[in-house]
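In this view, the complex is presented without one of its protein chains, the others remaining in place.
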Amino acid sequence: MNEMLIIMKSELLITIIIFLLLFIKLGKGMTNDSLLILVQFLMLLNFIAGFFFNLPGNLFDGMYHTGPLIAFQKNILNLGVYLISLLFADWFRKSEHLTEFFILLLSALLGMFLMISSGNLLMFFLSLELATIPVAALANFDLDKKKSSEAAMKFILSSAFSSGILLFGISMVYGATGTLSFELLPAQLNGNPLQVLAFVFLFAAFAFKLSIVPFHLWTADVYEGSPVAVTAFLSVISKGSVSFIFLTALYKVFQPMNELWYNMVMILSIATMITGNLFALRQQNIKRFLAFSSIAQLGFILVGISSNALEGTSSVVYFVLIYVFSNLAAFGVTSVISSRVGKENIDEYRGLYQTNPFLCWVMALALFSLAGIPPTAGFFGKLFLLTAGASKANYTFIIIAALNMILSLYYYLKVIRAMFMEKNEKPIEKIRLYPSVKLGMVICAIGIILTGLLSWVFDYIQSLH
Amino acid sequence: MNLLLLILIPLFTAIAVLLMRNPQHIKWVALTGATTQFITALWLLLAYQNERAAGNHFQMLFEQRYNLFTSWHISFHLGVDGISTAMILLTAFVVIAGVLVSWKMTKMTKEFYFLLILLSLGAYGFFISLDLFILFFFLEIAVIPKYLLIGIWGSGNKEYSANKLALMLMGGSALVLVGLLGLYFNSPERTFDLIRLSEIGISTETQKICFPLLFIGFGVFTALFPFHTWVPDGHSSAPTAGSMFLAGISMKLGGYGCLRVATYLMPAGAKEYANIIIVLSSIAILYGAFTTLMQKDLKYMNAYSSVSHCGFVLLGISMLTKTSMTGAVMQMISHGLMTALFFAVIGMIYERTHTRQINEMSGLLKVMPFISTIFFIVGFCSLGLPGLSGFVAEMTIFMGSWEHPDAFHRIATIVACLSIVVTAVYILRAIGKTAMGPLKEGYANLTDASWNEKLAAVILVAGIIAIGCAPFWLNNLVGPDTQLIMQKILLTQ
Amino acid sequence: MPNVTYITLIPLLPMAGFIMLGIFGRKYFKNTSGIIGTVLLLISTMLAIHTAYGYFFEYGKLDGIYQKMIPLHYTWLEFSKGVSIDMGIILDPISVMMLVVVTFVSLMVHIYSLSYMKGEERFPTYYAFLGLFSFSMLGLVLSSNIFQIYIFWELVGVSSFLLIGYYYNKPNAVAACKKAFIVTRFADVGFLIGILILSFYAGTLDFNLLIQKLTSPEASEFKNAVTTSFLGLSGLTWGLILVFIGGAGKSAMFPLHIWLPDAMEGPTPVSALIHAATMVVAGVFLVARLFPVFSMSTTALNLISYVGIISALIAAIIACTQTDIKRILAFSTMSQIGFMMFALGVSGFGGENGIGFTASLFHLFTHALFKALLFLCAGTVIHYIHSNEVKDMGGLRKYLPITHISFLIACLSIAGIPPFSGFFSKEEILLAAFQHNIIIYFAALITSGLTAFYIFRLYFHIFWNKPAIVKSDHKREGGLSMILPLILLSIGAAVAGFIPFGHFVSSDGSTLENTLHIEFSIAPVILGLTGIFAAMWLYLKQNNRPQKIAASMSVLYNIVYRKFYIDELYLFVTKKILFKLVGRPAAWFDKNIVDGLVNLTGNATEYISNKIKVVQSGKVQQYAMYFLFGIIGLAVLFIYIWK
Amino acid sequence: MIQPGLYQILFISTALFFIGIYGFFTRRNLITILMSVELVLNSVNLNFIAFNKYLWPNRLDGVFFTIFIIAIAAAEAATAIAIIINLYRSHQSIDVENAEEMKY
Partner (left out) sequence: MEGSTIIFYMLALLSLLSAVLAVTTRQIFRAAIYLLFSLIGIAGLYFWLQYEFIAAVQIVIYVGGIVVLIIFSIFLTQATGEKLPKQKYGSQLFAVLAAFCGFTVTVLQLFKYSFKQTDLPHVEPTVSNIGNMMLGLTENGYALPFEVVSILLLAAMVGCIVIALKNKSLKKV
């Protein structure tokens, strides 16, 4: 029993925090500022706790399992949530339902944890829903903004649709194999057409969560309409967690059909990169822009996933770690500007460097990292994804991926250009950052630079297997 | 000699620059860093030659290796041979001159010097790394500083140029990346180590796939026709020091890569594709020269002439003879010094006359004899006057190319030879219009070079003359290593 | 044995002068630079004479044959085994002879310029450039390696460029120096390729080895070179022709001569030195240097002869109509070099056969003296009149007596009137031509008559014709420094013909007796005298005969006056063809096609991205529909198509 | 008529599924769209039950799955309706075409 508590420690911690927040809410409540500090503190504790007492194990008849790699993945997500609690202080302070916000956020996080740990399609489905439905509610948290409810509506409907698809796929898998367990499934899979069909349904649901073309269409609208914090959560934490479980699903569960999914991943990866980039190219709204760019990033993750090897897992996990830093930094800057000045257009960023060099450098670092420019960690991340993907010696694929890096560089540079090069009579005025935001940005910046240069990070991830 | 110094000095300089506030101090810090680096480079040359003289016959000297990303078998492997020593020397020359030339930079001084030093860091790292991954890392490090240098401090259609440059260079490096990955996965053992890869050999099929990727990829950096269009725009929009770095150092990264990575590792591939590259580089040489002829803007002119001159580098490499490869390396050094100086001079002139249009200037010799004299010298170097470095390099390439007795190579060589006439035409045209002729009205009060500009010019001229008058030391420095590359090529059937 | 240090110092002293004056001249030697340069060159000249004396009379001969000596040899740049550019010194009759000529004429010019160029703002620079030129020219003649000669060849070209463009603020001078450089550069490409070809066959760049390998019929290199053929000519011939093109460019042979008349925009002493006496004969020197190899290829030699004679004839004809004093002299130079060239062309190798060779170099020698003299005289005249146009001159014999006499001597010499030096050398050339090729001989005869005519036309124009219009304010003939060279050169021009040249210089180093056949000389001398009298009739007194004659043959006259429209042809080729048909399309191509493709990629991307935006319609149902289509597509693809 | 069995039920559930999807695609009222989703989920439930009944009665996986799906459907519907009501407040309409502000 004790052992079980330790094994499920991260989930339990989150649950405890959720209930703590619930009691605070039910009690007399707290001011936003103190609550925020409390939450930040708790998240930090939670993050730190993630490094200790990690026990691998299998619980509930294999429905739940964990190991060093999964623990590390959860730590990445914890880190992301901690950073979110730091970076979006501007928005949090104005929010009226901060407690509920974090309750929902943490429920979703809990769902993700369970999802990563799930060893069974039922658990997977349930935790996926747990990770989705609260987020849909969160997307509506800019209660007085039309766009926010529109985003939430689109999100909940799309994900309901995708749940339907997923369930249909699961039901077919169940019918064809008689089992839902990740352990037992591989033995039953033989790649006959029905299984392929079932796999396509399942795959599509994953693809939906990962915003892979052509299942990505909800992404941009939802990102644009949601509060920045939710967008960041969706684009970083949610994507990260789904890629982790996707790895397990492909490498472990559907291993017998790896030829099939390799091709599928390849096609969709190419489509995703190209589409994401092409759409990102012409965005003016920075959130939308980041949405499409993150779609393209997901295409890259698929490149890594396609390798079907140890390197694939490590490079994806590594990339997600870097992605947490980079994308959160970018969203952090966006959020500061959007909640202070209400400007979200790239054009309005012109001349920002004259007034806010710190923000600009953070943004630049983040974007360079996303674009894969050394010495930022994104360079290593992308390179390892490509390296992993290249192990199949499919050069066309890799060349397309590499060329897409250029395309993506083009639009990242657009933002850089606006901030650094273009002149503006009335640039955004100087913004004094909250300490926590500054702290978050510094952490991100350090992460962006050091995660790559300190090569043992990758080796450590590799060793977790 | 610890090669890490070559990376650490610019790194610390860059950090120091970031920490400074007073622009005046920043300049001095940057200059100190560049000078230290310059001395280190000279020291490296001496140490290298001593070591060789003492009979050290390892292929690479001063090797160091630190494991990095062990799971990918990547290591931080450093080492130099004659070619890289020469390239480092070139970089040191250009960097110090670049820092000196931009002494009067007032706009965002800190960022400017930071980026310059970062760029040089990339170049140094590139030249000393023996691990392809690290090499690629440094190659890419050098791209974004260029973009920002052009975009923030540039002139003209700078944003367009900066974009084009960054994207095309990234495109090149993307190809390089794919090529490197191909090598990595298709060699008998997974390694990025240059020396190891050359020892274990790469199968011919792989070479046939990877060679074009790597060569074209690096070729983009070296203005391989038809991937050269970033050169004119990029160079002409960049600030003076930016152009100097761009043409003097950055384009050499590509040439070095073509030689050290593509040709050295994949001799069979090099043989397979040599003819195509010869055709392309011959076109670049002559076509670049003719295009230069039509330019009216000094910077554009020099940029296009760089296309032509870098065509020599690629021609030399793809001719696959020891002499021509030596010539290619010499041409890289020579062109690096020369074109940096050229841009420096153009910058000086522009600073005073506020125009770069050839037709709008006249008689500058009268009011700025020093600058004009340098202009003459660099022009003569460009058109291959004996006693200056350009001649030595070009002749070595010609001699090397001529070693192939068949008509194809002959024609390519002759085409290349013909370009020196065209070069003469455009150089003389530029000099004749700007430096010579009656003094234009309103120019009477222009001043000659200031101390920093003089110093920068003198340093570069010294380099040019040192090679031009005594090419043997460079030949001896580079020759054995090109010989080594040649041996590998000869060994493949 | 030769003293290497001395010989090395001969070129290095002027070089030292160049560096010193070039870098510090403007600051520290504003006024003394002329003296410094002259003194340095004086030392050089002494050393050269010392060397020549030593070579010709002390150690040069072995078994009655002058040897080629290489006292200094230093590998400068090694390409591959055996093939390297070496810096060395070769001593043989021609190089030693050239040493003397170059240093002597150069010294004369240095001295002359002391007063001629006085007061120029860039006086130190002038002397620096002169030093550079002397260095390069001396290096050229001493070269032991064919690439070394190319290096100095280029340096000579650039010094010529710098000196022609000395008056850099005169647009004409700028144009002229560019033209000179570019035209010779063009020819140099030929030279360069020629070098490549020869070195490829010989496997060496060293003159001695190269000649040895390419002339011995047993050597495999030679066989190889002769048997490979391209477009009907053997490899060797191609190499030689290309090398000759280089020589022709520098020596202003037809059709590469167009730069020479324009080069007269430079200071007159410079014209005397570079464009009359020394640099322009470099082509002749080059052919002579490689003569043993040239003699292996009849085709190449024939080409040389015809190019030479055509140049000689054309230049002489043009010279008859020009009105610029320096241009006339320039054409005359071209004509005389044509003589030297075809003399080489009609020469054989060795013994009596090699009379053309000796004659050519003899003429080179005498020509250097009298042509330098002519130019320096012209300089004095120009200095005095401040104009280059003959119509501004006339009747100057009273005002410039020394110049007058010197000029007359030079004119008689060039016209081939005995006993002046030109007579002897020209006679020998004609003899050689007569022995080998009768057509060339007759053409040469006509040319020599024309020579006499045009040179005396000039002479009468300047010194007789009409009364002098004197507006000059300064003293008559400049200082001593301007007169002294005239006198020294006049003496040279007058007596140099009596030197037994064949004793010193011959194609194979053995002694060649100068044979002077009185009966053979009658025809040319009479022709020369005819020319002189014709000139006298037309130009001694001011009259309208010349205009009448010109009017009566106006078309012809105009064609000749416009130099056969060769300049215009070149202009057409460069401006219309190179710039408009090659350069402009290349630039256009680059801007629109290559660059256009890059931009097109960008624009196409933008366009596509704009077009596909409808997919992102904002309608959640459509999103779901795409979702379903995606599934169906994947399912169909992987179930039915791609199994 | 054929004896009803697994395939018949599968046919019904698949038909239901795609009817639901059709509804999802075509309805313009958000609540009706939600209703279509419910249809879809029900078809899945039917699938699970049928498979459990006919093929894999050794465990109750299908049954439990169905139970959980029903629970989730409830949660989903509740959240969705809350969002829709909120949307109605700001848009005064629950027509899906009035909520297309964000696009391209």
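A, B, C and D label the chains in the order they appear, each numbered from 1.
By our rule, a contact is a pair of C-beta atoms (placed from the backbone, for glycine too) under 8 Å apart; a residue touches a chain by one contact, two chains touch by 3 or more.
Remember, it's a predicted structure, so these values are computed and weren't measured experimentally.
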TODO: Indicate each shown chain that the hidden chain touches within the full complex.
DONE: A, C, D
Task: Sole residue of A:54, A:140, A:158 or A:391 that reaches the chain not shown, by the stated touch rule - done: A:140
TODO: Against the chain that's been left off, what residues of chain A make contact? List them.
DONE: 15, 18, 22, 59-61, 63-64, 96-97, 100, 103-104, 107-108, 110-111, 114, 122-123, 126-127, 129-130, 133-134, 136-138, 140-141, 143-144, 152, 172, 175-176, 178, 192-194, 197
Task: Hidden partner interface residues of chain C, rising order - done: 621-622, 625, 628-629, 631-632, 635-636, 639
Task: In chain D, positions touching the absent partner - done: 1, 3-4, 6-12, 14-23, 25-29, 31-32, 34-36, 38-39, 42, 45-46, 49-50, 52-60, 63-64, 66-68, 70-79, 81-86, 88-89, 94-95
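By our rule, only the chains that are shown with their structure count from here on.
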TODO: Could you tell me which pair, C-D or A-B, is linked by more C-beta pairs in contact?
DONE: A-B
TODO: Give, as an integer number of Å, the spacing between the C-alpha centres of chain D and chain C.
DONE: 96
TODO: Return the distance between the CA-based centres of chain B and chain C, expressed in whole Å.
DONE: 36
Task: Touching two or more other chains - residues of chain C - done: 613, 616, 618, 620, 624, 628
- [ ] Over in the complex, which chain C residues touch chain A? Could you list them?
- [x] 602, 605-606, 608-610, 612-613, 615-616, 618, 620, 622-624, 626-631, 634-635, 638-639, 642
Open item on the list: Please output the residues of chain A touching chain C within their complex, sorted ascending.
Closed with: 153-154, 157-158, 161-162, 165, 193, 196-197, 200-201, 203-204, 207-208, 214-215, 217-218, 220-221, 260, 263-264, 275, 278-279, 281-282, 407, 410
Task: Residues of chain B defined as touching chain A within the complex - done: 67-72, 74, 133, 136-138, 140-141, 143-144, 147-148, 151-152, 158-159, 162-163, 166-167, 170-171, 174-175, 177-178, 181-182, 184-186, 209, 213
